[in-house]
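Have a look at this one.
A single protein chain has been removed from this complex, and every other one stays in its place.
Here the chain labels run A, B and C in written order, and each chain numbers its own residues starting at 1.
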Amino acid sequence: MSHQPDASGHFGTFGGRYVGETLMPALIELERAYRDAMADPAFVQEFRDCLRDYVGRPSPLYLARRLTEHFGGARIYLKREDLNHTGAHKINNTVGQGLLARRMGKHRLMAETGAGQHGVATATVAALLGMECLVYMGEEDIRRQAPNVKRMKLLNARVVPVTSGTRTLKDAMSEALRAWTAEVRTTFYVIGTVAGPHPYPIMVRDFQSVIGTEARAQVLEHVGRLPDAVVACVGGGSNAAGIFSGFLDDVAVQLVGVEAGGHGLATGEHAASIHAGQIGILHGCRSYVLQSASGQIQNAHSISAGLDYPGVGPQHAYWAQTGRATYCAVTDDEAMDAFHLLTQLEGIIPALESAHAICEAGRRAQALGKGGVVVACLSGRGDKDLDSVLAMER
Amino acid sequence: MSHQPDASGHFGTFGGRYVGETLMPALIELERAYRDAMADPAFVQEFRDCLRDYVGRPSPLYLARRLTEHFGGARIYLKREDLNHTGAHKINNTVGQGLLARRMGKHRLMAETGAGQHGVATATVAALLGMECLVYMGEEDIRRQAPNVKRMKLLNARVVPVTSGTRTLKDAMSEALRAWTAEVRTTFYVIGTVAGPHPYPIMVRDFQSVIGTEARAQVLEHVGRLPDAVVACVGGGSNAAGIFSGFLDDVAVQLVGVEAGGHGLATGEHAASIHAGQIGILHGCRSYVLQSASGQIQNAHSISAGLDYPGVGPQHAYWAQTGRATYCAVTDDEAMDAFHLLTQLEGIIPALESAHAICEAGRRAQALGKGGVVVACLSGRGDKDLDSVLAMER
Amino acid sequence: MNRIDQTFSKLKREGRKGLVGYLTAGDPNLAASERNIRAAIDAGLDVLELGVPFSDPTADGPTIQEAAQRALAAGTTLADVLGMVSRLRRDYADIPIVLFGYANPFYRYGFDRIAEDAARAGADGLLVVDMPFEESEELRAPLVKHGLCFILLVAPTTPPGRAAAILAGAQGFVYYIMVTGVTGARESVVSDLAAQIGALRQVTGLPIAVGFGVSNGAQARDAATTADAVVVGSALVRAAHEGRAGAFVRELRDGLSGRSPAA
Partner (left out) sequence: MNRIDQTFSKLKREGRKGLVGYLTAGDPNLAASERNIRAAIDAGLDVLELGVPFSDPTADGPTIQEAAQRALAAGTTLADVLGMVSRLRRDYADIPIVLFGYANPFYRYGFDRIAEDAARAGADGLLVVDMPFEESEELRAPLVKHGLCFILLVAPTTPPGRAAAILAGAQGFVYYIMVTGVTGARESVVSDLAAQIGALRQVTGLPIAVGFGVSNGAQARDAATTADAVVVGSALVRAAHEGRAGAFVRELRDGLSGRSPAA
């Protein structure tokens, strides 16, 4: 199985570039610039240095002893993306795209954001590189991820509230595409996940693949063998694609993507696009999409803003279709339990997004039993979620 | 000059163990247990592993290019303690003390906290080791460091509001000493800085010395020579003692401690104990203390809760007296400017405590001029301070 | 010769500039929108772009976003739109009708099926805003089979070489997007339009309609100076919403033919 798309960005049926003509030349230019950059050792070195000295990589692989004991099965290792600068995996990608934008001579970054992590990560890189920054964010997400909004403001980014639709990530992304259409000559659009039009899915995956490369080497060092399963939450799918990347050719390693089950798949209120969506075209690519019978995009629901999206990256759709990865869903309530579990057993407050992966990692650990090894991607820290979680406790 | 105190913990005139008799046996036992532990390679290894896999060490040394440009002088490198798990240097020490507590058979930790970082770090280690945790925190600090209070609650720590005095760190420490006096048989008191009775100042310094050890090796790797100056903020002085430790014998390296100048030294509303205090006895040790002519402890003032303390670790007093380190003060306003500067130029939101060091690092960089090298300890991230800073903007 | 080609030939013969009007089908509901559309046609539209509402119209400004929301709230489906095309076709034999929409509703409906059903209903072409030439093969093939045009857009950002390439086998007309941005009425029309259209004429012999941003008769006339037709979308949607679709089309017509709107 090839892990690369065809020349115009298709993974089988999935992917592609479904955008207005106005954006097409920019995407073609971006793809060229991206390939040039990756072929330039100086760029690659600059990216690596920035990951090391600024982001704080490598992030550790941590054996969660008490969590392992709690589930009583396979050993659970956590890939600690929560320790990255700004608190999530998102920065790996924004550093890459930011450096690329500078190389392309752009002075202005724009981004959409759900949980605010990608917005913060983009605003951060904009500050680092001395660029302007504009972030589109749904009003509902502005409410539920207040600390990240504050951080963006301090970083001098302009946060544009999006009031259409459910006022969450989908609407922010639509609005960002509109804004980019108007400013495409001057502005570099930093997409935060492995979705969107080609080349974003591969570019973001490549910038995030450092997670998987490190994790593979670390698990070999810690355990002396490859893990039985690698688990990651899937919103658009960038942290999952990043960690999966390290293990794609290790066919014995199960790759498990965890979608947001929201109130339960049966209720229809969830964000499990692969599980419960159909193939469709949204935000520039063909993939699984939550949609009505007449092709209208449906609203997603998840407790976690970063997973609250009705689409998914096209390569995940491809992996699901080909069976290289399997996808399951974890509900809001299950994720909340996992949030508290990790906090209280390990002293690690996870992002609500990441809590979905923790829940599934526990299940897999139980199923595998003692002697097994599970690696879960702890994609971010939960500081942004404190208010939401405490409000739910009351 | 020796960097070790005498057998009962005195650095010249400073240090010692000024506590009620009830606590003396516990301190003597603690000292013995600490020395045993540090002589046990298994303990040292466990501490190192935990720093690596859990805390995320080594923390990078980062060349702040735009900050350097801004000041137009020496290169400024930042030691990124903000990237540690829980967001500050405090966790280095709580991991050490937590492991020691477990080794001593204790199941209960208690701590005082100002900025909440030490409280969070203690609650975190308590969760990691499956211990109970009690944190004393002044009511004023509970107000101004709300996110950390939320984190401690989620971590299942009991946060005890302290309502005496100025309701800040000094009062929290007094109350913690009282509580420890009552529970000394069952409870391990995790002090968060290099103050308090012997052996805390050396124990905390030793656990924090990893900052300096790493920074020295990193600066040699990056620059090929030792820095001209090493700058750190000083509340009790643990991050400063930690980073200074790596350079004590490098006599050409200037060690610069930055105290909180509050509203300005002339106003009397500050926390610059070395600068403007006299020798006195507070919270278990003899050191510089802000006090009245009749020996009553004065209230400190700083915008940053973690520096808002009228005392300072005894080894700093000793370094000041002997001239091995110099100490200066940075006001609230200057620290705020540095906070925004670092945020906007480098995409790094510092803790208000650390912003004091950034300000002084800039001054030193200017004074040293191009060709010079300054290392500043970025002791923590500013997520805890977002509300305070934004409130001040209005 | 299809209705689009016939219309542009006729315009050329008559020395007139064409008026292409966009209206969202189903806004605010099916019946009212059909009345507005009929009024617009009756007032002198040369080509109808019939908008298929979509939940996430990423190339549209607020006016058309809101129109789509209203249409969807009223339950409008692609099948409803096709039904409307049939009814219009019964009364208007000659006007070209182009379905204008986003890829996903067409995709869900099925590219083969939409080509067949649209042709049967009497549509003349499809314009899919988020389907660039590179992704259009799957849809173009069945359209060709059923005799429909796949209308292509060219943007100010499209380099000449690319325009030539994508327009090589194009049919009907070319939709030239005057502004770098989404749909929506704008204050004034871009200044170097003539040069842009001139460049475009170098690479295609198809008629050129210009759109995005035209909001009144004077702008329509300016925009049409060197083009063959102007497209009016958001401004017409707004006029229809205010119950004056016919009057507004007449105003645009007057503008196009050089009569001052105040006259």
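Quick note on the criterion: a contact is a pair of C-beta atoms (placed from the backbone, for glycine too) under 8 Å apart; a residue touches a chain by one contact, two chains touch by 3 or more.
Just so we're clear, the structure is a prediction, and the values are computed from it rather than from any experiment.
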Displayed partners of the chain not shown (whole complex): B
Residue in contact with the excluded chain [from B:G116, B:G280, B:G313 or B:G347]: B:G280
Candidate in contact with the missing chain, chosen from B:V289, B:V330 or B:C377: B:V289
Listed residues B:Q45, B:S164, B:T267 or B:T326, member touching the removed chain: B:S164
Chain not shown, touching residues in chain B: 8, 16-26, 28, 164-165, 170-171, 174, 177-178, 181-185, 278-284, 286, 289, 291, 293-297
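Note that only the chains that are shown with their structure count from here on.
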Most centrally placed chain - per-chain CA mean versus overall CA mean: A
Computed distance of Cα centres, chain C from chain A, in Å: 37
